[in-house]
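I have placed the structure first, in the form of structure tokens, so that the comments after it can refer back to it.
Every protein chain but one is kept in place in this view of the complex.
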Amino acid sequence: MSTARAHLEVLPRSIQLVLWLGLLALLAFPWIGSDFHAQMVSRMMILAIFAMSLDLLQGVTGLVSLGHAAYFGLAGYLLAFMTPPGEPVSLWWTLPVAVLGAGLAAAVIGFFVVRTQGIYFIMVTMAFAQMVFYLFFDNKVLGGSDGIYINFKPDAVLFDLENKQVFYYFTLACLVGVYLFLRRLLWSPLGRTLNGIRINEHRMRAMGYSTFGYKLTAFTVAGALAGLAGYLWGAQTGYVNPELMGFHMSAHAIMMVILGGMGNFAGAMVGAFCFEYLLHLFKDLPTVGGFQMGKHWQLWMGSFIVLVVIWAPRGVLGLIQRFGGDSDA
Amino acid sequence: MTQPNRRQLLTRSAAVIGAASTGLLLPEIVRAQSNKVRVGFMLPYTGTFAPLGVAIENAFRMALDEQGGKLGGREIEWFKVDDESEPSKGVENASRLVQRDKVDILVGTVHSGVQMGIQKVARDSGVLSLIPNAGVHAATRALCAPNVFRTSFSNSQPTRALGKVMVDKGHKKAVWITWKYAAGDEAFEGFKESYTAAGGTIVKELGLPFPNVEFQALLTEIAALKPDAVACFFAGGGAAKFIKDYAAAGLKGKIPLYGSGFLTEGVLDAAGPAADGIYTTLHYSDSLDTARNKAFRLAYAKTFKLQPDVYAVQGYDTGLLMIQGANAVKGDLSNKKALYAAMESAVIDSPRGKWSMSKQHNPVQDIYLRVVENKENKVVGVAAKALADSGAGCRMA
Amino acid sequence: MHEILLSARHLTKRFGGLAAVNDVSLDLSRDEIHAVIGPNGAGKSTLTHLLSGDLPSTSGQIQLGAQDVTGWSADRISHHGLGRSFQKTNIFSPLSVWENIRLAAQSRSTPAPGNPLGWWLRADAHAGVNQRAERALNLARLSARRDTVAGLMSHGEQRQLEIAMCLATEPEVLLLDEPLAGMGVAEAERMVELLLALKQDHAMLLVEHDMDAVFTLADRLTVMVNGQVIASGTPAEIRADANVQAAYLGEEHA
Partner (left out) sequence: MDLANFLIQLLNSVQYGLLLFMLAAGLTLIFGIMGVVNLAHGSFYMLGAYLGYALCAAWGSLTLAIAGGAALSVLFGLLLERLLFRHFYHRDHLDQVLLTFGLIYIFEEMRSILWGDDVHGVPVPAALEWSIPLTENLSYPAYRLFMSGVCLLLAAGLYLLISKTRLGMKIRAGAFNRDMTESLGINIQRIHAIVFAMGVGLAAVAGIVAAPVSSVYPNMGSQVLIMCFVVVVIGGIGSIRGALIAALLVGLVDTFGKVLLPQVASMLVYVLMALVLLWKPQGLFKQ
């Protein structure tokens, strides 16, 4: 009888190894890659934070939100509103305000949304996200359909975020910080409770847990972390638009989490990097014999997603485990 | 699968990471600096605006091929990225061309949200950015820049010629209808300015969410308001549907329909007879009776087996503008001052008629009045001569 | 008579026209096992769901200790000292036995969901929780299976885990819905021993079909047929009761 710990908390050795190698690669990258690739990788890291925040809901608590991009975009917009046209604004108060703002929005929406179950939860989160999308899309005061510029990256006094490498390492620090926080959270009372709610919510209630409060907390924390990612996205690209909160962004986040493998946050990171990297790869395919492979990138991307869902039900991490030969997968 | 020893595990995982990172670097190593001019297309090759992206690229290449396929005597290396008309990826895709491919010239794009992303990168990087379509005002107003040139139109230009035409035809009371998004609002700005200036009154401003195409409710509203005429801004698939619904609701014969030219551009075979009799104002028309236009249409149809539209003309003009600029500095694109001065003062002999560049780098061009007759926009006259965009708020650095 | 820990007055539950539980009143006293028996579909399980708060009652009143808990949610009632196990095994199969019990024990002393402390502390470092869980583990005699994945255990052991999770919340009142269901003879005997041991300072409501176990364990008996109580009293009175025999027990127990 194998004494498998709940696979959530303890990562098999092969995955731990991949993470360490990944961290080394990310640390060394700015010295090898060009400025553009450094920006591309920091964008992947931002999306990895966004995917991990969704994994707290989807992988740990079992709540599938099809509107998680609303909080991502909202934080970006908060930064845009806080940044005056002429000069930068301090990072140290705008980042917390944006993250708390996104968390507050998640708490308010979550209060209504968390009561529903299953498919209806998916649909009602999508409905609320579409409301937030059109709130910004239709109102010129909030930037309208063409969005808003953020002319200056936030000013961090201690280091200069305008420098691409400094911004890269700041994003890397946020990524590692969020990952450690969430891994640690898995071992906390809240983490164990959310884990129990995913497996058997009915029993949790019978044992004395008011599951509504825990699910709302998970929704709020996930919204706040998505806000962190949205803030970084706004700071890096300097341009926020309603599509950041759109249906496509939420759907891509779900893709990344499923693709990577759910529940242990490492999967969400791997999924984010794979998803973005493949998009670039397929678009850069050369023209072979007159047939523009790159133009039909949607065909290759779609086929890859379908293949993964058929042959790697536990996502890329499941593959790495099998590939790495762990027995207790 | 027996438990592999640590060493074997290490090598396999390292291989995975190694492959991934080299894949990222590969394009980097290949990018040796050659003396070719690097031209980057950032256009929609998928989604609703795909045909526009293709038309612009075709016509741009045709313009250059007519001059021997060179720019100021230098060979050209082409780069492309599909912007999917997705604004959230605008900055990312533009940076790909500017920072990774290090293009000298960025040609793009169609969707105004994506254009805002390009504008950000262009203003930060100083790359020469040519806008072949997106009419967003900011690009040649508040966010104008010496290295940004537009060869198409500003959103309010076509409709600024519409107001006077409608009043001249005796329509004192009009209803305006469009999608509620930036392009629609800016088109209304032009119509409101010209129509009220010419003495017309706007009875009501109707709007529906983008990209909703269920017009019945608002058509009923129009019928109830009984205006003298209706003015609108729609484009693409939605425009074809609006024309057909307008006719099917019986309004076609009773309340004349006017619009910005994009209502009837590239959708006439989809709209069919319902489009007949619609008056529109645009800086081009397929049936412009000039030798230049006929020559262009013949050449384009022969090369690409497609009928050119206004988007092809704009792509073609972008090519002509670039040729004039490059020849003036004999291919030395790094001499920015001389290049921009030459492009600013360029007069483009375009199929739409000669036009010149305004100080804010937006075309000063004639706007034609056209009417649809059996699937063609017949030119009726010039609605506005050498119309320039206001360029308000542009401080050319 | 011992102190009454749980009392129900005129409890009724209607599903549309059908009255699954119809005007049922019963009391549970400390140090007493009160068994509820009756044919399938008599409304026994529905009664436990009403008492535990899983199902809202159509009418009637429930008193838990001094507190009127009618209409309360299941988790609030549980916090007031009522633990229950389920007829259909309802455990956390992918988790280890220890984690199942620890989760139950943690429900009693865990920071409020919104309190950031609850996000950072290590859950398994909480002495109080571990101690409660350890006690329940031993009481249910599952110490040997501590790190086994719950889903991989035998049916009988899973029923023991149900009891252990119930005990981990240290309830005063225990609602046990057919704890012996599907158990082998040896396992059933062990479970009966366990229930007898639990009798001190707990009040237990036992819903069960195994007549031998019922008559060895129960201090009081209530017989339900078609949602109504047809007889209630000591095992001896019930055995002698005429209409109980007619409706339910049949000859061999006469």
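Order of writing sets the chain letters: A, B and C. Residues in each chain are counted from 1.
Everything that follows uses one rule, which is that a contact is a pair of C-beta atoms (placed from the backbone, for glycine too) under 8 Å apart; a residue touches a chain by one contact, two chains touch by 3 or more.
Not measured: the values here are computed from a predicted model.
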item: Partners of the unshown chain among those that are drawn; value: A, B
item: Of B:Ala59, B:Leu130 or B:Leu206, the one touching the omitted chain in the full complex; value: B:Leu206
item: Which of A:Leu27, A:Ala127 or A:Ala173 contacts the chain that the document leaves out; value: A:Ala127
item: Hidden-chain contact residue, picked from the options A:Trp20, A:Trp93, A:Phe112 or A:Phe159; value: A:Phe112
item: Footprint left on subunit B by the chain that the document does not show; value: 46-48, 50-51, 54, 180, 206-209, 211-214, 216-221, 223-224, 226, 236-237, 240-241, 244-245, 248-251, 254-255, 266-267, 269-272
item: Hidden partner chain, residues of subunit A it touches; value: 58, 64, 112, 115-120, 122-124, 126-128, 130-131, 134-135, 137-138, 247, 251, 254-255, 258-259, 262, 296, 298-299, 301-306, 308-310, 313
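In this section, only the chains that are shown with their structure count from here on.
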item: Chains touching both subunit A and subunit C, listed by label; value: none
item: Central subunit by CA centre of mass proxy; value: A
item: Chain centre separation (subunit B, subunit C; CA means) in Å; value: 72
item: Interfacial residue positions of subunit A with respect to subunit B in the complex; value: 13-14, 17-18, 21-22, 25, 29, 32-37, 39-41, 43, 134, 137-138, 140, 144-147, 149, 237-239, 241-244, 246, 248-249, 273, 277, 281, 283-284, 294-295, 297-298, 320, 322-325, 327
item: Residues of subunit C that touch subunit A when the two form their complex; value: 52, 54, 73-76, 78-79, 84, 86, 90-96, 99, 102-104, 106-108, 110-114, 118-124, 126, 147-149, 152, 165, 169
item: Complex contacts: residues of subunit A adjacent to subunit C; value: 1-7, 184-185, 187-193, 195-196, 199-200, 202-211, 213-214, 216-217, 220-221
